[in-house]
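Below is one structure, written out as structure tokens, with a few remarks after it.
The complex appears here minus one protein chain, its other protein chains still in place.
The block that comes next holds chain A.
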Amino acid sequence: MPVITLQLGQCGNQLGCSFFHTLASELSANDYGYAAVNEYYRAGPDTTSGIYTARSVLIDMEPKVVAGARASAAASGSWWRYPSTGYLVMQSGSGNNWSQGFHGYGPRVHDAALELVRREVEAADCLTGFLLLQSMAGGTGAGLGTYVAQALKDEYHAAFITNCCVWPYESGEVIVQPYNTLFTLSHLSDLSDGIVLLENEALHRTCAKLMGINRPSFTDMNGIAARALASVLLPSQSRGPNPGGSHAPNPTSGAPGTGAATGPGASPGLQLPALRRTPGSGGRGVGSEGAAAAAGGSGLGAPRSSASPASCPPPSTSPLAELVSHLCCHPAYRMLTLRAIPQLPPSSIDFTTFTWAAILKRLRQMLVTGSVLEEGMDWSVTPHSPGSGPAAQVPGPRVNRAVANWLVLRGQGAGGVDVADFADPALTAAWAVDPLSVSYNGNKFGRCLMSASLLSNDRRCVGPIQRMLEHAYGMLESRAFVHQYETYGMSVSDFQACFARIEDISQRYVRL
């Protein structure tokens, strides 16, 4: 079920390039099946030579980065390319000005951008949705990216829109980043079905502390981010949190419609996402009833279906659809945090002993403390520590709490590991409908014998948002840089409306 990626702006294009390279190397290293490749790549114009084309549209307001991305894809040795005409560039850049990207360039490139997307959509047999890669601090990724997201929402109502937004360094990369970031966030919170925040600061620390790179460059950081994204977006199949409670035999045994590849056992139990609610599986039951997942089997992320027989095999869904429907079930809560471990320097992988217990313990503590780094966590914090309830007035909540979590396990024995720790009710909000989804895949990811990733709809975003908001208030108070935005038709009331919306979002998460 294809996903179309849009790479917007310099950061989006560089990250996207890295993402496709990572996907390609993982797909070549392990056999995930044709459907997995088909999700992100389509058979190229010249099928005999085995070259695939990435399902991607590249958009930037200045030409150099797109040219670089296309050239790196075309470098010898890789089996994929970017589409030869699937890119849109202008000449003069958006000047780090959100309103220039949104109000200035947006309408100008509307038709051309939608045309490129339409071509990709037509080449996809059944569209799941869009993945937008962008930064939040600049002009193109932030402003034009938001405009494109809005245009896609209008044009393709039924498709999911997931945004992967790069949060800038707090020490500043762009002086007007408070404005740009908050405008992007406030608009996307209405448009997007899920916003994954990748923080530059966190990526930097991961590179420096865990990967042993002394002076991380953007290439290194993009590599880490791309691996984390790939670890959740590559195929996986659902299971329950308890070992052995996962595979209920699926009454429907129709062969899947798509050319699914090998996988253990029965055919996928498939249901359309909207109809997935089973009686009694709402709430917090984590017994076998709520956890009863249909058999996986196709190597695609099959959703959890009930035990009730489905009449005919509906189309399978992909991890992206899984992601947004499980995690972002409430319109006010769309901010997702991505944690992928282990983060090891490539040279140490062969010398490391992997155990599920260690990995899962660390991952759980990362979730409890809200950290995205594997080390330096405060192990004394537990979900039951004070400051975790909804009435907590601490400015940055010490204990993290989520709306929903999605755990992906990859590697040896991933299907049978006990992850009941993650199903602890104290980790998630009391009203959460679907607090934990687990899926797994037996293939190794990135040469690590075992690895786990967690995508959670949690409070981690509050800290960075509050700090950015303070800066933004300070600037707006002095009306600094406001005239640059007013050139393109924004006014001070737009700024204030945006800040109010952001306060809204952040208060919701604080009171989780």
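The rule is short, and it goes like this: a contact is a pair of C-beta atoms (placed from the backbone, for glycine too) under 8 Å apart; a residue touches a chain by one contact, two chains touch by 3 or more; residues count from 1.
Basically, contacts and distances are computed from a predicted model.
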{"item": "Hidden chain of the complex, named as in its UniProt record, picked from \"Tetratricopeptide repeat domain 4\", \"Epsilon tubulin\", \"General transcription factor IIA, 1-like\" or \"POTRA domain-containing protein\"", "value": "\"Epsilon tubulin\""}
{"item": "Residue of A:D31, A:D190, A:D421 or A:D504 in touch with the missing chain, whole complex considered", "value": "A:D504"}
{"item": "Of A:Q10, A:T181, A:S231 or A:S456, the residue in touch with the unshown chain", "value": "A:Q10"}
{"item": "Residues in chain A touching the chain absent from view", "value": "10, 14, 62-65, 68, 89, 91-97, 139, 169-177, 204, 208, 214-219, 332, 469-471, 473-475, 477-481, 483-484, 496, 499-501, 503-504, 506-508"}
